[in-house]
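As you look at this complex, bear in mind that one protein chain is not there, while each of the others sits in place.
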Amino acid sequence: MNSTPIRSFQRYSPEIRFADIDAVGMVNNAVFLTYFEQSRIHFFQGIANKSWNWNDAGMVVARHEINYMLPVKMNDEMEIWTWMESIGSKSLNAEYEVRVKHKGQWHVAAKAKSVLVAFDHVNGQSIPWPKLWVHSLEDVGFGRPEGLAVD
Amino acid sequence: MNSTPIRSFQRYSPEIRFADIDAVGMVNNAVFLTYFEQSRIHFFQGIANKSWNWNDAGMVVARHEINYMLPVKMNDEMEIWTWMESIGSKSLNAEYEVRVKHKGQWHVAAKAKSVLVAFDHVNGQSIPWPKLWVHSLEDVGFGRPEGLAVD
Amino acid sequence: MNSTPIRSFQRYSPEIRFADIDAVGMVNNAVFLTYFEQSRIHFFQGIANKSWNWNDAGMVVARHEINYMLPVKMNDEMEIWTWMESIGSKSLNAEYEVRVKHKGQWHVAAKAKSVLVAFDHVNGQSIPWPKLWVHSLEDVGFGRPEGLAVD
Partner (left out) sequence: MNSTPIRSFQRYSPEIRFADIDAVGMVNNAVFLTYFEQSRIHFFQGIANKSWNWNDAGMVVARHEINYMLPVKMNDEMEIWTWMESIGSKSLNAEYEVRVKHKGQWHVAAKAKSVLVAFDHVNGQSIPWPKLWVHSLEDVGFGRPEGLAVD
């Protein structure tokens, strides 16, 4: 069983800024990666505790893939769901769904995946995920939240 | 034979702005998509001619994937290579290599692919690629430029 | 008597994005103008009513001035206060205070003023402020909110 219940920190509703909109009138495709960055920060702050030292063990993005399905516009109601799909010794697989509400109905506007790597900024190299992180992530659970409707 | 000779408009050297650098001291991962956007504009302007009407036949990004291999920093010498890998009836596959020069040697900092879709902004739907575009792209050729060194 | 009571839409607390932070570790000076843009949108949405037609009567920024007093950092609690100082036939004078909370105390991090001009995007020229706007703004009142503590 891979799926998990919904946690509050998995749902993030960013303010869409006027500056996020490009000349075509839609959120620019690059801005989604900024939304995901904030979404990850929101997620990790939700599970972090005092014993973590973010400076010692940071993370970097090794890969993104994203499929754009619907345009997102200035006044759209939007939410981004984030979960961890799996973890390896050095890489963590995050997934996201961007949803917009049109006429009372939520629709998937984008789906994305990131590969995150634990990184020691002091020594400039990737490192194994600290055990404390792995345990915190295991406590949350991996996989797409069960209660999240399929579009 | 899939590869093509190097064309001047396939090489784009953006200015790295101080605002592109994040708190970790590297070009933020989202900014690469902005570089690719400029790189595509540069590419298409290089093959465009007067008969094209960009307003009638725009394009939207349907998918990106990107692998980050090396950090890019403020004063790095950087260039982005762009080529079209293939074209279908409605989708065009673009590829990119981001290269940075360290100690006189070019290294691949990132590799990426985009799926582009011809889009009729007036009617709000995807359309087949106009024949003139397809011919212009065929004239340039598809595939990774032959002369581009492998890292 | 120039001052006004505090209205909820005069206070705006933007999310500080990681991408807003520059290599020096502070919110980049240009990002403040983006915060002010959102702050104005928040302000005008607070007083707008159905009879307004934003497309007919848009506004453009004719001038900004801003004094930076304290750095704003990623995890700072921040709020931006916005009010209209005065209105002329074609220009509207907005003012802002950016406040950050340090050790339980709010401090002014920046003060700014904008001159806004009513603009007819269809005909490409500045126009007098529509009467409905002027009346709505008069209802809110001009000047720095009375209850806003002096730093």
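Should a chain be cited, it is by its letter among A, B and C, assigned in written order, with residues numbered from 1 in that chain.
Just so we're on the same page, contacts are C-beta pairs under 8 Å (C-beta built on N, C-alpha and C of every residue); 3 or more make two chains touch, one makes a residue touch a chain.
For clarity, every value in this text was computed on a predicted model and none was experimentally measured.
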Full-complex contact with the absent chain, from C:I16, C:V31, C:A109 or C:L137: C:V31
Options A:I21, A:M69 or A:V108, residue touching the unrepresented chain: A:I21
On chain B, residues whose C-beta touches the chain left out of the figure: 14-15, 17-19, 34, 37-38, 41
Absent chain, residues of chain C that touch it: 24, 28-34, 37, 58, 60-68, 121
Missing-partner contacts on chain A, residue numbers: 18-19, 21-23, 25, 28, 30, 74
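By definition in this document, only the chains that are shown with their structure count from here on.
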Proportion of interface numbers common to chain A and chain B (over half same, under half different): same
Euclidean distance of C-alpha centroids - chain B vs chain C, Å: 38
Rounded Å distance, chain A centre to chain C centre (Cα mean): 31
Cα-centroid distance, chain A relative to chain B, in whole angstrom: 25
Where chain C touches two or more other chains at once, by residue number: 18-19
